[in-house]
Structure formats: C-alpha cells, structure tokens
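A protein chain is absent from this complex, but the other protein chains hold their places.
Moving on to subunit A:
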C-alpha cells in the first residue's frame, strides 16, 4: 500500500525532523536509519551522491533528496491525509516562498549564532531575531502559518525550535523575550504528537553542536 519507505536521517537534523513530522502526520510506516554525523556512510554517498547530505527519503528504492522537495513529495503521494500544502495555487506559492525564507534566513543565520565569532556572530544574532519577527508578522493572529490547520510552513519551521537552546547558549542571547509570539506558536505546534515525537531533545542538539564546533574548529 505505502510501499517501502526508508528515511536516512540524523537525530539532530532539523531537515530530517521535517520529514519525520510529515510522515507521522500522514500515518506512513517507515524504517528510520541514523547517520552518525559528521561521519558519512557509503550508503549515504550512494543515495545522495550530489549533495551527500541527510535527510534522504527512499520510497520503493528511489531516493528523494532535499528536505523541501521530499516534503512536497510526501504531501503529493499521501495526499488523502492531513494535506500540508493548500490547494489554491496562490496560497501554495506563498507557502513555498515562506519555506524558502526559513532556509535562507532562519537556517543560515541560526547556524552563524554558534559557528561565527565576534562581530559576525553579533550581526547574525540581530538578523536572526529580525527574521523571526518577520515570521511573527506573517503569522499574525492565525494559530498556524497554514491558517487553522498545521501546514507546510509550520512543518518547515518548527524543527528549528529544538535548536533554540543551542543557539541561545552558544550565542549568549535569549530568543523568547524578543519573540514571544513565535514561542507561543512553537509551543502550540509541539502539542501535536507528530511534532513532539519528531523533534530532537534540545540538550542533545546542544551536545551535537559542540561536536560540530570541534569538527569545524570553532571555539
């Protein structure tokens, strides 16, 4: 029925969490395979030879790489249950743009809060908060970015919440005080079982960041 579904992933990967959430929302049974990052297995190189990154969704032996592409794939194949993208083309376009914003801004700037130093780190912290405020503006009074229903942008964004503790500790700043609306949305999203079961423990994410810092020589 669902076919064979394998998710090649890493526990702390916010991109992998997106797919875990989506598969849970759709009630799809799958095999989870953990990559021991930063080391990468031959299987990963075989499944994603071009980018060599997790997550990779493998459906009936065919790999789909890049989390937002795999997210749309999951939504299209298992379209009957809990649709993530709206059906209206204009709303779909807006959802895709905002998911892109999450990758361009939240991810890139969030990364710099732990991997950069001095002025570059300070600038990244400031811009990171600004990006979250832009997202708060987009959310407005809606319960979710998807409107009344938890949707595509919510799935794309919520995994980063599990990284906030690492960003705050490494960057020495508090996100919640600046962006209370964002945190309220995050806590609301965490009440969904698909989310609470898929997100990594923030302490474990922090431990992973320390490993990455050592690996990349950031001190």
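Some observations on this one:
The working rule: contacts are C-beta pairs under 8 Å (C-beta built on N, C-alpha and C of every residue); 3 or more make two chains touch, one makes a residue touch a chain; residues count from 1.
The criterion applied here is as follows: contacts and distances are computed from a predicted model.
Considering only "6-phosphofructo-2-kinase domain-containing protein", "Probable glutathione S-transferase", "Proteasome subunit alpha type" or "Dihydropyrimidinase like 2b", the record for the omitted chain gives "Probable glutathione S-transferase", by its UniProt protein name. From the options A:92, A:111, A:133 or A:165, the residue with contact to the chain not on display is A:92. Note on the undisplayed chain: of the listed residues A:26, A:59 or A:125, the one touching it is A:59.
Here one chain is not drawn; of A:23, A:70 or A:84, the residue touching it is A:70. For subunit A, the list of residues touching the undisplayed chain reads 50, 59, 62, 64-66, 69-70, 72-73, 76-77, 89-90, 92-93, 96-97, 100-101, 134.
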